[in-house]
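Here the complex is missing one protein chain, while the rest keep their positions.
Chains here go by letter, A and B, matching the order in which they are written, and residues are numbered from 1 within each.
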Amino acid sequence: MRHLIPEFDRLKARFPEGFESSLLLPCVRRIQEDRGFVADSDIDGLVEYLGVPRIQIEEVLSYYTQFRRAPVGRWHVQCCRNITCSMRGAERLIDRLAQRLGVAPGQTTTDGRFTLSTVECLGSCGTAPVVMINEKYHENVNIEALETLLTGLD
Amino acid sequence: MPGTPLLMTFPVTATSHLLEDYRARGGYVTLGKVLAGMRPEEVTKEVAAAGLLGHGGAAFSAGRKWGVVHLDDGQQHFLCANADEGEPGTFKDRWILEHAPHLLIESMLIASFALQVRHAFVYIRGEFDLPYRRLAAAVEEAYAAGYLGAPDPGTGFTCDLVVYRGAGSYVCGEASGLLSSLEGKRGYPRNRPPRLTVRGLYQRPTVINNVETLANVTGIIAHGAAEYRKVGTAKSPGTQLVSISGHIARPGVYEVEYGYPLTRFLFEDCGGMLPGHTLKCIVPGGISTKVLTAAECEGVTYDHASLEAAGSSLGSGGMIVIAEGTCMVRLLQVLLRFYHHESCGQCTPCREGMGWMHRIIDRIVAGKGRAEDIEQLYAISMMNDGTTICGMGDAAGYATVGILNKYRDEFIHWIEHGSSRCDGRLEATAHA
Partner (left out) sequence: MPEIFINGTAVQADASQTVMQAAQASGHFIPYFCWHPQLSVAGNCRICTIQVEGRSWVEIACNMPVAEGLRVLTDSDLVRAHRKQVMQLLTLNHPVDCGICDKAGECSLQDYHYAYNGTASVSRDPKVTSTKFHDLSERIVLDNERCILCTRCVRFTREISKSNALGVIHRGDASLLRCAEDHALDADPYSDNVIDLCPVGALLSRPFLYKARVWYLQPTASVCPGCARGCTVQIWHRKDEWKLRALDPAQNNEIARVTPLDNPAVNGPWICNKGRDLASLLGRPRAEQAMHKGAPADLVAAIALARQLLAGASKPVALVSSWGSNEELTAFRDTLGGRCTVFVKRDREPEEGERIEDDILIRADKNPNAAGARALFGDASLRAPEYTDDTDLVLVWGEGCNFADLPPKAKIIFLNAWLQPENGHADVFIPLSIQTERAGHYTNADGVVSAFERCFAAQDTVAHAQELFAALAGDRSD
């Protein structure tokens, strides 16, 4: 993470003084964008850079669903299964994804290309069902659209 | 359009979210007016006079919340817009973040002036990608234009704005959980007292308003409280951005004037049910509000008092429309799975209760329900009624009790027969 410190310093400038602890979430997010996950050495680096206790970082990493300490597949396919998405067909999408990728939600394909996850409401109920692939939302997804989407991923 | 709009007053185009377009619509003029000629307490007074209510769910008066902050207490004050829109069925603030980010920024600057805030924050849920990019870009435009980060030549007022991204936690939408998260910790809600306006972010007085609540501030200051009160009802002035989804023909975000007839909104503005379906019930304002059956929707107007009289509440404006044939047992299963997943685990009733309810409903759906399960779900709901640190325990209980009260027969059927009376379906259309 050390190469990101200049970025972190710029971030810090927008925060009031004494807000080092607040930088934890944005720093972790940036590290994860950079590496794909948060490594043990990143935690050590953050302890040093932010001066927060190590346990706080471990708590935060395990509490928030978006943070991870192990790599995921190149394409992280997250299908919302909350109420509106389920009412618009998400449960069938999840079944199809599991079948097509050959993994259950929470697992990664053996070739490391896909990780399948289910998530709770992504705030896209008006265009349900929604599938999030890496950072991007794909809305109003039906089985056909899903096939097209997956085919387009390398 | 369901009544007079206050926010959706411009056509959305490919550039309508940009500073140039916003200025062409009169953007940042109100901020200039405030800085040139108003005192902070006058701004708060105007907001209070307008009767602006919180649009995030609790409907607390924004003016009264602001009034708690003492401008001369010698402390730092903070303002935070709550953009952690995570209540299932709710996606209304996305519209502001994606299409009117500068309206939010201008409003936050006016609010920051009123509350003497040097550093303001927008806490936005981590999954929101486009809304974040739109808002972050708008913030950079506002910095470049000198609205943010630079002292106002007349008053010296300076304000920085940080867009802070969450990372996947429903309870961070609760104001104190949000502050815990903004302090770089788990999103554990805090016990009250103290109120957050007394000891909030890093123990300093902090005002947290919903995005839509804040977005209305610019209009109120621009046109005056009296103009604002001309829209809506006496008790619920203004409008609500309603996000509507489910088995409805035209889902999306609509701006609804308070007092607008509910069924007219559903059947005219939103195009009614999906073809071939009839209305079973609605979740009026996010899943934590009690369901209203089709019959109960009759005669209801879309405002706080009317929805409360009907036995529910307006909540976060996230309306879910449910068609006949939808299995309410499965629906409750989805809700309880969600609450179980999102309980922060801090206090006993919610930590233990959510998992308990989830396990019971899973067992019912697996065909192993027992006669006492329904009473047990009621009992656990009551164990969470007003006994938890934040409102999540209550909310799960309300949702459960609402569904059990009205669709008990579906639960009895599944328990007695080991299967759903409606094929266990949540989808509106039969599938092959």
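Following the convention adopted for this analysis, contacts are C-beta pairs under 8 Å (C-beta built on N, C-alpha and C of every residue); 3 or more make two chains touch, one makes a residue touch a chain.
Everything numeric here is computed off the predicted structure, so don't read it as measured data.
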item	value
Touching the absent chain when the full complex is considered, from B:Gly184, B:Pro205, B:Gly219 or B:Gly353	B:Gly353
Residue among B:His55, B:His304 or B:His340 touching the omitted chain	B:His340
Contact with the hidden chain (one of B:Ala50, B:Val365 or B:Met383)	B:Met383
Residue numbers in chain B that touch the chain omitted from display	169, 186, 191-193, 340-349, 351-356, 359-360, 363, 370, 376, 379, 382-383, 386-389
Sites on chain A contacted by the missing partner chain, in the whole complex	40, 43, 53-56, 58-59, 62-63
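The working rule: only the chains that are shown with their structure count from here on.
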item	value
Inter-centroid spacing, chain B versus chain A (mean Cα positions, whole Å)	23
Complex contact set, residues of chain B against chain A	76, 85-91, 94, 118-119, 125-130, 160, 162, 164-170, 181-187, 202, 243-247, 251-253, 283, 287, 318, 320, 322, 326, 330-331, 334-335, 338, 341-342, 344, 426-428, 431
Sites on chain A touched by chain B in the complex	14-16, 18-26, 28-29, 50, 52, 56, 59-60, 63-67, 81-84, 86-89, 91-92, 119-128, 132, 135-137
